[in-house]
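A single protein chain has been omitted from the complex, and every remaining protein chain is retained in its original position.
Our next item is chain A:
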Amino acid sequence: MADTALTAPLRSPLSHVADRLATATHASGGAIRLAELPFLAQLNVRLDVKGAAAEAVGLALDLQLPLQPNSVVRAGELTVLWLGPDEWLLVGPQGSERDLESRIREAAGDEHVSVTDVSAQRTTLLVTGPRAQDLLAHGCPLDLHPRAFGSGRCAQTTLGRTQVVLVARDEPRAGFWVLVRSTFAGYLADWLLDAATEYL
């Protein structure tokens, strides 16, 4: 019995709406692209930037933790989001969470660093296309104009009636990542699909 379950595929929070996201993407004729990026490794990292850990962790990950509020640093396959003055979200490829966690813990040594695997806590929605900004403006109070929220920006805010982490993708006008708590993801997908009605 155990062996059969081992081979069971992972199920992401939005696997049941993947078809509807794809249909909407197709129907929009390129105006909107909606898709889930499931199973990304996500680690919540907490440390005191004034201590030695920040530099050590940066070295271990080969990147600089962003210190500017609501900014993003990308290096290779890793993306680090500023969540707070002592809090970051490290996003990496599927399955890398354990390796990343041990690298951070080893680098920090005796420094007080908290690392928490939150890979399943949120899932990631890709929202791109020329109307992506208009689509999110249906429910996001932040100014998402490229002048205000361009490449390198992220923010924790609200979208519809749920909290999200928004990330501007790295090229200008390349759309957004919307990180949403997994149990709110179904609601948010319904909300986005409904908001997109006008563009389909």
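Convention: contacts are C-beta pairs under 8 Å (C-beta built on N, C-alpha and C of every residue); 3 or more make two chains touch, one makes a residue touch a chain; residues count from 1.
As a convention for this text, contacts and distances are computed from a predicted model.
Undergrad: Assign the chain not included in the display its UniProt protein name, restricting the answer to "Aerobic glycerol-3-phosphate dehydrogenase", "ABC transporter permease", "Oligopeptide transport system ATP-binding protein" or "Ferredoxin".
TA: The chain we cannot see is, by its UniProt record, "Ferredoxin".
Undergrad: Going by the contact rule already stated, which one of A:Glu55, A:Asp143 or A:Asp170 would touch the omitted chain in the full complex?
TA: A:Asp143
Undergrad: Specify the residue from the set A:Gly92, A:Gly129 or A:Gly160 that touches the hidden chain.
TA: A:Gly160
Undergrad: If you put the missing chain back, which residues of chain A would it touch?
TA: Contacting residues on chain A, toward the hidden partner: 1-6, 8, 10-13, 16, 39, 44, 46, 69-70, 83-87, 112, 114-122, 134, 137-143, 145, 147-148, 155-158, 160-163, 181-184, 186-188, 190-191, 194-195, 197-198, 200.
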